[in-house]
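With one protein chain withheld, the remaining protein chains of the complex are depicted in position.
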Amino acid sequence: MARPIVAFLSDFGLRDHYAGTLKGVVLGVCPDATLVDIAHDIPAHDVMAGALELAACYRYFPPGTVFLAVVDPGVGSSRRGIAADTGDYRFVAPDNGVLSAVFQESAPRKVVELTERKYARPTVSRTFEGRDRFAPAAGWLAKGIALTALGKGISDFVVIDLPRPLADAGQISGEVVRVDRFGNLISNIDRRAFEHLASSGDIAVHAGTHGIARVVATYAEAPAGELCALFGSTDHLEIAVNGGDAAARLALSRGAALTVRRV
Amino acid sequence: MARPIVAFLSDFGLRDHYAGTLKGVVLGVCPDATLVDIAHDIPAHDVMAGALELAACYRYFPPGTVFLAVVDPGVGSSRRGIAADTGDYRFVAPDNGVLSAVFQESAPRKVVELTERKYARPTVSRTFEGRDRFAPAAGWLAKGIALTALGKGISDFVVIDLPRPLADAGQISGEVVRVDRFGNLISNIDRRAFEHLASSGDIAVHAGTHGIARVVATYAEAPAGELCALFGSTDHLEIAVNGGDAAARLALSRGAALTVRRV
Partner (left out) sequence: MARPIVAFLSDFGLRDHYAGTLKGVVLGVCPDATLVDIAHDIPAHDVMAGALELAACYRYFPPGTVFLAVVDPGVGSSRRGIAADTGDYRFVAPDNGVLSAVFQESAPRKVVELTERKYARPTVSRTFEGRDRFAPAAGWLAKGIALTALGKGISDFVVIDLPRPLADAGQISGEVVRVDRFGNLISNIDRRAFEHLASSGDIAVHAGTHGIARVVATYAEAPAGELCALFGSTDHLEIAVNGGDAAARLALSRGAALTVRRV
């Protein structure tokens, strides 16, 4: 039988021991787990970034994967810890919205608050609940316990407002929600909305105040060094430079306006 | 039976192949090993930082874990390679003190010098003993050989002076020993010493020349953006900013004075 998979996403970086400590705790509970690092360089305390990165990748893991997502600026406060089951996958995280983008795609069948003390470490640090509460819960799920063993079901888990584009007959007003390592400016405008608008005439794309001359199918279709717009791997409109860094070129970052207008 | 675990800590980063090469060598010796990356972004050549990060996490791994810790500014010199057994865990490292903080908590039962050539690669590079000497030794330990097969026992292994706080009746004078990714300034003052002093009256905390107004139980108890002192996940006094970066705010780094005074 295939070994259970636990996949980690955090803002802990690889300079400190925190991410490693999580992994040790999971293996202590479930020594057979296959551990996978998704990303540990989520910007510090950036729940929205964690939510979007997690949502972009979880469906590419085998069913049964347990995800441990720790971006936790409210550690030690009254915010709860939760575990969620979306059918194919289970998730353990602080209850701060870091699962919101996943839930938008895959409505959770069940969410529980992590209250069962026997599935936490005996002492729970108020500054590192990832180690003492979330990692053990993920380990126990990987080991095979039912989600409901971890605590009582809740329905008032935190959902953060993911920025949504505004669309009317002549325009879609979105924004940059992720800037990746390559400087691609990835927006919240999806392909369907764009194609709906574009189907009835010519359109113009602007990133901030910059007009983007070309909409292409892939980076390499734009002349080297030239700005272009395209649909990236999550089927959202992004602004890129073939072989270059669009964010640096345009001095834009998350939150920048991206608009598609009929012309 | 659970597979053996080998956990890696180094200053190799993830830009170069070095950390990956270590892992390949370990798998060549012990193909069944579960590999765990703790941290590879230890500051270059910073033995003290490596020692403290390793000490902060090793106890959270399952008994039997083999740790390979390579922060090795003296590579190729006459400094030895060692392997150590602390009862629950085994460690392989250069003999430069990188295990000192572990040993302070868990006195080693046995330390050997890595002299047995059959457990090293046939040719040992004088600039990358991690690959040719330490990784094979870790792989062999994971595979099940006895520590003493790796070489002769020694007792004069290198121990570095970990900075210790000075305490008298009215004051504890410590210092910042770690600055983590979040900018938390983590000191060498432990909770017991602090509580002893605080039990007999009011106290004042200073980081460098900055007075810290609040001692809280967790980051979230401080108003957003405000400086506070608290005991972090290793039970040492640290200076933090709720949602912010204390190191940047105070322009302090490792070695900065942290004092607790009775007032």
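Per-chain numbering from 1; labels A and B assigned in written order.
Going forward, contacts are C-beta pairs under 8 Å (C-beta built on N, C-alpha and C of every residue); 3 or more make two chains touch, one makes a residue touch a chain.
Just so it is clear, the structure is predicted and the values come from calculations on it, not from any experiment.
Visitor: Across the whole complex, list the residues on subunit A that are touched by the chain not included here.
Guide: Within subunit A, the residues that touch the unshown chain are 2-3, 5, 7, 9, 14, 34, 36-43, 53-54, 56-58, 60-62, 65, 178, 180-182, 217-221, 230-233, 243, 245.
Visitor: Give me the subunit B residues in contact with the hidden chain, please.
Guide: Touch set of subunit B with respect to the missing chain: 11-21, 23-25, 27-28, 31-32, 34-35, 37, 44-45, 73-77, 79, 125-128, 131.
Please note the rule applied: only the chains that are shown with their structure count from here on.
Visitor: How far is the middle of subunit A from the middle of subunit B, if each middle is the mean of its Cα atoms, in Å?
Guide: Centre-to-centre distance between subunit A and subunit B: 30 Å.
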